[in-house]
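Of the protein chains in this complex, one is absent; all others appear in place.
Chains: A, B and C, in written order; residue numbering restarts at 1 for each.
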């Protein structure tokens, strides 16, 4: 039983004011690096950022000398699934849920800790078991456990649970229906597939009830998940525009960002029509080119390195469709159009068995492994044409902006939360240096990275058991 | 080899003018029967209809005395699949298509002959292999072979072929992909599932090409077929409203009726919004009640007898959903609202093996067996509240009206095509008497019912082979 | 963490000598009950059994007055699977193994505790994960944990693990191959399916290695498991008679009993030919009658109550074949021939989810639920013609004799281990009274039944988790 006590023991105690001096500061906003920079942190936020000569260290401040180091904002991942969602579409999901049922909140916390250890100080979880992810979010926010700061959408509106047709229907045939039903209900959280059968006026109160659960954003399944999963060359619309508008209205009325899942050009257009704020994996359009007039509005983008893509294609993997063919062309189109693009990886903590199945345990190119995913993403996106500076902005301030959190986080600027990552090597020279993490600070406090994850369940060697 | 010569040998030669006298005439328009009626036929059309005392027999006319007989218009079935579509969703479709490949046109003609033999002088085929059904339609229209008059939609726009996910995906895993692909292309006819991925402006020329093939109407998959087939409790929209409007515009611009396939309330609403003319199986809404405001516009309705429905439910059959639960309530709602309802049965000629599998060979209640389907439908619909007179109108003039053919056929009225059925028993007393066919006339000519079907392929005992 | 310390706390401490007096004693050997019986226990064994007037209570003995109570030997179940084997052939096995991996020994101990609580003081486990079941056996034997005394065969020679074709091949397609392989190896323990490919001289050293692991008996798959599981109307022989003889020779040379799994008449004959000691479920012969000449040697027999069998048949259950049709006739034949028959149930502890799926949680007639299985068996076997006295002998001394343990256990006789069950009601009047357990003694010590199972994993309500 994890005791719900504050975990301050995991942070080194800090004085009220800290000054990081002599650092090369990359502020996450896309400008040139600040050489010999000074960053002052007070009350968990940045209070001053500037060159050493212009930025005095407040008297009594704890001074940290970062000579030869590089500082970037804490990374912000705009699309993760802290219960591994990618894996649940293939083998492994049954064991995962059976093994961890009753402690999914802990599994989510473990993922958030793995992310934090790598410098990802904030994540946006865009599909997950609603109850457990909100519980983990709250426990981390309250300081009961360490972890990347979590914002959560819960279920994707209209999607079924892990053992329905949207994820792993085949699994449902070999497992206990009682178990499958319990899991499905846990994920669907009242906004599951039956919504596709309801007229707009019946959908409205369902969305209101869902918002009342306290989600941070709403993700709507504009297109279906099923046909993409099954490899069919088609894509359905989950909802009529009448219903989509109701979902958008309610979400925006609650002051929350609206996210979309789309797999087709028509889906993208409908998402844009209703004022979607974050278009998740906009480049995935069932291999049809995005028309020019839609490109200008696009925002979300997953990507993989060309090396990994090559391996996916060589092994005829299902996932080759993720960034291959027309989808790669779509990515390029989006980048060339200067559309705001943000870091999003679909990553989670994958069980060791599944990594072993794929021969990808420890593979730094695997795009869905929390802890290294954001570095692989940065490598992939720079291959596609971004500069390192742009890639860093896309991994920090751009995500915050997409979700309307730019006043709070995502850049090293006075007033923002003091999330920063100290790097050994220069990421502007080689973006892979984003992985050379020396230290991570979240809300101005140093993270005890060696202690994370606290109590490995998923990332532990199988089958360590009491 | 069927020679393409006129098959007049199957008709008794007729003089230019015929008069049926002393008949009880039910004109198909819903009025009271005409006792001691006289019907005059000239040039393949009715030229006069009235009581014997008011309707003189033209001099030189061939006179047929129908004392004690009952005359109704030739039946018009608004929803058939002359290649058995119901069967293709279960077992049997692979053998059916493999066995008859290369002579599907003959199989369709066989079905049209089985229908004609039972008095169904016109059918609207709303899903079929486009090329073969148009060929059969033309051969029947040209008099090359006998058969019910056929109007054909070809593929349902957006649907995949028989071995795709919309009908029998499992089959595709055990058959030759080359064969499966050839069959799928034959059915899809260029308007298959890939349309769901196209924006409106790319859909428009595809629909124009399809219309140019000469179909008589266009049926659009407003909702998907897949989730209904697989028993999922959801229903997707195949197309955005943008695309739906393009399909409707092009169809109406070509002067053709637009039909819809829907499986949800939202689908029904979209179909109505775009001006759909015929709502096929409107009562099937994935078990959600049709809202009151939508009822007023509904037109199409399948039904089954309560006896058959009872058996479906007792055996836990997939097809129990066809007319069970909320769907039965929807049927009732539609009928009570006085919405125009037409005969439609999804019927075809089912192979003997499949009938044997189900224990339904020769079963008069099976709603999908051409030749008896319309009688079973009439029994079912009168159980739900129609009078026999209404059921006859629904099986004749109502269908013609739904398809805009009311000036041509569907009633015993001067000017209409002289399609009529002579019955032994009074259908107004017991609607099952629609099955007591004594004689059938199509375009004023007596059908040689004993000769039909000419060359049985599907309805022959298996495996009679040369 | 379960500490490996002696669990004597679960036994009430006992003096060296105990006398049970005024009991009605049914000795398990088939004779008439002893009224007003006295049973003396010394050093964990019975030292005297007789009527009160002839059997003096030793001075200083602890005296327990059982006036009005009935005493039977501790039950001995000749065929259990402490990891639920029946369940692993259907849904639920994946979750079961995923959930409990790393603590299968504890799950086995839980089952042994559930059995002990119900008076089953000894079980013969005839299929299980070899390592865990031997570990549990040893921990129970050493007094580290309570539980029914376990004798274990480990794997069935030639059978594959739970995710191979012999149990649940379909499951292997939706789970991690790494996980599946690890589980399969755990169960196969070196004597898996590849043995069917080896000539006799290569099989011999494999069997010797297996015997060296310390199993208590060897069970050989004379016929396959696969075709029975899949419902095929056939049965293969796993091994040639050449190989079977080698397995029998090595087992008997090690002084161990040989058990057989057979599903056909030919399998039964081969099992008899090689001197098999215990013929597990001999009545199951793929619905072919056992020839008369084979009946004389048969020993093992599963059975179910007619009520449960009726339900299986009504719901068209796979398990209806277990005791239905010709198999019921075989049972009768065996009983009428006077063949020694023993209690064997295939029972284990089934997860609550799976019981809920089947609507059988708490169902006293379910034949595979440890704790009530032996009572259901006794009811079933008396329905088939045994007297209660015979059913009790079949559940105690007959099992011991089949396994060559009759000098050790299975009867209330001087020299035997002091395992006994005190009943409230008279089982000779109604055999269901075997379920009215008042007290259980194992090796002369009173079992603290209220404490069992110590730490429920499988039988706990789902999903109680730390």
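Operating definition for what follows: a residue touches a chain if its C-beta (ideal position, glycine included) is under 8 Å from a C-beta of that chain, and two chains touch if they have at least 3 such contacts.
A quick note: this is a predicted structure, and the numbers were derived from the prediction, not measured.
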Since one chain is left out of the picture, which of the remaining chains does it touch in the full complex? B, C
Candidate in contact with the missing chain, chosen from B:63, B:98, B:253 or B:451: B:98
Quick one: say which of C:24, C:79, C:113 or C:264 touches the chain that got left out. C:264
Based on the whole complex, identify which of B:273, B:353 or B:448 touches the chain you can't see. B:353
Can you work out which residue in C:44, C:240, C:317 or C:406 touches the chain that's missing from view? C:240
Going by the touch rule given at the top, which residues of subunit C touch the chain that is not shown? 160, 164-165, 193-194, 196-199, 224, 226-227, 230, 232-243, 264-266, 269-270, 285-286, 288, 291
In subunit B, positions touching the absent partner: 1, 91-92, 94-96, 98-99, 101-103, 168, 170-171, 173-179, 182, 351, 353-354, 356-357, 462-466
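In this text, only the chains that are shown with their structure count from here on.
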Make each chain a node and each touching pair an edge, then name the shape: line, ring, star, complete, other. line
Remotest chain, subunit C as reference, centres from CA atoms: B
Between subunit A and subunit B, tell me the centre distance in angstrom, where each centre is the average of that chain's C-alpha atoms. 53
